[in-house]
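Shown here: the complex without one of its protein chains, the others still in place.
And now, subunit A:
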Amino acid sequence: MAIMSYIEAVTLAMREEMQRDSQVFVLGEDVGVRGGVFRATDGLYSEFGEDRVLDTPLTESAIAGVAIGAAAYGKRPIAEMQFADFIMPAINQIISEAAKIRYRSNNKWSCPMVVRAPYGGGIHGALYHSQSVEKIFTGVPGLKIVTPSTPYDVKGLLKSAIRDDDPVLFFEHKRCYRLIKGEVPADDYTIPIGKADVKREGTDVTVITYGMMVHFALQAAEQLEKDGISVHVLDLRTLVPLDKEAVLEAVAKTGKVLVVHEDNLTGGFGGEVSAIIAEEAFFELDAPVRRLAGPDVPAMPYSPTLEKEFILNPDKIAKAIRELAEF
């Protein structure tokens, strides 16, 4: 089994799906000759040609909208937003159009497209190259939202996203791109959208999270193990549809829950997870559900002191887990 980086798994999934299905094509800014600013489409242009690895004008709304039209026609487009921060001009296309095409046409039309977008901070990207944008979409029925944390999950989930008959927003944490490496099988496996994954078994405190924060939570768990605190880590992997069963199971494991995300606290997806736990697992709880998230400031600032203050890290997560353990 090959060890590869998170971004190599992104590329591999797209390559395999483009080989498997001639309806799949990629479009976005700099995805062609350049292979993407992060190199996610590296090598695809030479393998599949300029028509299937399409360099678009610098127009996010058209990238999404052209993908929607092509998907309605019967193609399987993968639209790349260069940074999740730049998805904003495409929001009308994604929310008013992609999310509603099946519903508003009474199932006569559909929109099987994937929008890939690198999100998250910790790479000195400042306000407009660091944002987590998932909360803008998690309350919009009609969109599936996938936020993988490992190369293995990336390959399996991206393949499922491309084969899905509905629009999928595939958010890739850009700090994971080269930092996170792992084993990725060469075979054609998929991971179902909507299934969470236990990344670590534990008995004292449950951490529910996704994306880069999974790795920080696992590092925090390592630290705390030395002090005799056993941490259970559930990686949601998919935000919509949410694997509620896995959430409730993870709550029952420990009775103490910390929900973690890099996205802002208010309106973040942790609020939804917490509400579900309060409604459906109240009697499993031994402590109030705690949320740890990005602060409610507009975005992550540039200066290293400010960036560090904004972003979560294993120490901040360990501190919150310890407080819960001691409750």
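Methods note: a contact is a pair of C-beta atoms (placed from the backbone, for glycine too) under 8 Å apart; a residue touches a chain by one contact, two chains touch by 3 or more; residues count from 1.
Here is the rule we use: contacts and distances are computed from a predicted model.
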| item | value |
| --- | --- |
| Protein name (UniProt record) of the chain left out of view, among "Protein translocase subunit SecD", "2-oxoisovalerate dehydrogenase subunit alpha", "cytochrome-c oxidase" or "Peptidoglycan D,D-transpeptidase MrdA" | "2-oxoisovalerate dehydrogenase subunit alpha" |
| Touching the absent chain when the full complex is considered, from A:13, A:44 or A:67 | A:67 |
| Identified contact with the non-displayed chain, of A:101, A:184 or A:273 | A:101 |
| Missing-partner contacts on subunit A, residue numbers | 25, 51-52, 54, 56-57, 59, 61-62, 64-75, 77, 89, 92-93, 96-97, 100-110, 141-142, 144, 165-166 |
